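Of the protein chains in this complex, one is absent; all others appear in place.
Chain lettering (A, B and C) follows the sequence in which the chains are written, and residue indices restart at 1 in each chain.
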Amino acid sequence: MSDINRQIIACNIADMLEDGMFVNLGVGIPTLISNYISYGKTVLLHGENGCIGQDKVLDNDKLLYDRKEITEWLASHGGKDSDWRRGHRDLNNAGDSFITMIPGASCFDSAMSFAMARGGRLDATVLGGLQIDKYGNLANWMVPGKMINGMGGAMDLVCGAKKVIVAMEHCSKSGAPKIVEECSLPLTAVACVDVVVTELCVMEHKDNKYLVKSISPNTSPDEILSKTEATVVFDTEVKTMRIPPA
Amino acid sequence: MSDINRQIIACNIADMLEDGMFVNLGVGIPTLISNYISYGKTVLLHGENGCIGQDKVLDNDKLLYDRKEITEWLASHGGKDSDWRRGHRDLNNAGDSFITMIPGASCFDSAMSFAMARGGRLDATVLGGLQIDKYGNLANWMVPGKMINGMGGAMDLVCGAKKVIVAMEHCSKSGAPKIVEECSLPLTAVACVDVVVTELCVMEHKDNKYLVKSISPNTSPDEILSKTEATVVFDTEVKTMRIPPA
Amino acid sequence: MNKIINLKEAVDLIHSGDTVMVGGFTYFGCPLHLLYELADREVDNLTIISEDLGYGGLPYLQGAGVLINNGQVKEAQVSFIGYYPEITEAVKDERLKLTLIPQGTLAERIRAGGSGLGGFYTPVGVGTVVEEGKEIKIINNKKYLLEYPLRADVALIKCKTADHLGNAAFKYTAENFNPLMAMAADLVILETEELVENGAIEPDSVDLPGVFVDKIVLCKDVVI
Partner (left out) sequence: MNKIINLKEAVDLIHSGDTVMVGGFTYFGCPLHLLYELADREVDNLTIISEDLGYGGLPYLQGAGVLINNGQVKEAQVSFIGYYPEITEAVKDERLKLTLIPQGTLAERIRAGGSGLGGFYTPVGVGTVVEEGKEIKIINNKKYLLEYPLRADVALIKCKTADHLGNAAFKYTAENFNPLMAMAADLVILETEELVENGAIEPDSVDLPGVFVDKIVLCKDVVI
């Protein structure tokens, strides 16, 4: 997926998140969302590996792929003067990046982490999708015959969240619709999708249809209709999606 | 029950507890046991209200029944310089006494407290009894028609402990046997009794019988037989119970 | 996102007919300021879920029992009562519907309610009056009872230290049912002895994440 498409999706989801909301951001596009949360708004980010209150993701591409670098970093980020403010070798997010946390963050075990996911306190969970369908079913964890991956926490996270937001490109790399009549890939959960945000539009799932709430200035209703297999309807007043500066 | 009977029962149970054992002591006679645990032996005491490692029970009879006294105590036992070593207004045992704790104690919530009780790590639970029967059934929480009390944690504690030890006087106040053919009072749990310790003897429950392991120097096998309704057998070598100094 | 309100505003949020969870194990960890304020209101027909109903033998340590003595409670689900003759009377006179629940089952049912589970199988209560009316299942040759989750409209909980996000730290055995109940209620009101800045409670020392707490009431003085 092109980087600009990913950024469009991320910034439009960020605009949906309100001050004080408790949100889980999955791996992939959702990790970009925190860059677009406007200043002064506190969104409490849940890491299903056991924390609430992620602040910055430490840039650790270099860190992780250079053995000398990571060894030194680990040694210098575990002592008494190292903590959640500057990063610690025992502090990651569910995407396995080292992170820092906001004042007021908390850590806990995995049973507690998923108890709160299923329990209904999570305002939203945002995750990627391979396919979604007219029933609101989501498939995002497995392509038969491809490399085995595992569902991780995705099935749990969509089960209890008040709102499930799918962040994905509108079509697959080969151009096939990903918003289909009925998912052909193995499901993550049934009837769970509330909102889908693609580079073309923002749609709410309702009554076996997708209702377009806003569209990109770079597309048209016809393009959306032609690229969507499930039934699409347009809201009485369709808004314009925000396009972030390149 | 006479105080000497209570002390006999408590000291003989204390002798069964080994170094490192993890044990829950119920209210009543079991609370006296910690006085008899020999020096150098660390028995880790579980308080089902949420702690492991009770040390001393603070003498709070006077404390609790004098309003001025308790108000002053609470005010002076909650600040920064007050802790588990000297007692704290937020530190009690399941019998609602203020306590101190040993170095290496821990506190936790009620779900965790009973998870560990049911989970099988508790080496022993010691609790009082109204009746026990040949099946190893225990009744200790309710007498129909009398004041409502509640089972508290008793039903949970006997469910997972490796050994259930019942500490009770051999007969009721009216002289009726408490070790019966079949309990007439509402049960706490079925087939849970492993050992019963009375002022007359220590017996193990096995194959619908009670096997006498030791007897008090103040009684005889005949007395035990006459005061027990369930079948009693005597071990090949019956030991003598310890009688504490008055 | 301001969660801090005063005692009167907090208790205004509790309504007649509500199911109310009350944290604490007798005096320890019990939100007494909230309870005593509630006892002064004309709010009734409450269902109380609590470990106990307070330390009834002592007039100045009443806990949730004060609401029962006031006739504000129609139903109570607890594990233990202890010496509390007024409650036995209220039950006999059918002024109070009382359900007794084994303490560990009560804790686990509340945890299930907060965890989105549909129920669980426990061996506790098999062969006793607790078994009555419950589904029994044999799993690996052992009998278990099916127990269902418990939830409430409101949870009244008490901690030692809280920050402005509602992150709470409990002290010693005053933790007990408090964090569990905070996870299992639609509205969670936290009574705290101290209020500190965000970040003053270390992430590892937070016993209850603030996302579970809706309202915070600072009550510094010790009451009994």
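We take it that a contact is a pair of C-beta atoms (placed from the backbone, for glycine too) under 8 Å apart; a residue touches a chain by one contact, two chains touch by 3 or more.
If you're wondering where the values come from, they're calculated on a predicted model, not measured in any experiment.
Check A:D133, A:D156 or A:E169 against the missing chain and you find that the one touching it is A:D156. Annotation for subunit C: contacts to the undisplayed chain at residues 108, 112, 115-123, 137, 139-140, 142, 144, 148, 169-172, 203-205, 207.
Where subunit A meets the chain that is not shown, the touching residues are 47-51, 64-65, 67, 70-71, 74-75, 78, 84, 88-94, 96, 107-111, 113-115, 117-118, 137, 147-157, 159-160, 186-191.
For subunit B, the list of residues touching the undisplayed chain reads 19-20, 22, 42, 44, 51-53, 84, 101-108, 114-121, 159-160.
What we mean here is this: only the chains that are shown with their structure count from here on.
Separating the CA-averaged centres of subunit A and subunit B is a span of 53 Å. Inter-chain centre distance (subunit B to subunit C, centres taken as mean C-alpha positions): 27 Å.
Listed for subunit B are no residues, as none touches two or more other chains. The set of subunit C residues touching two or more other chains comprises 111.
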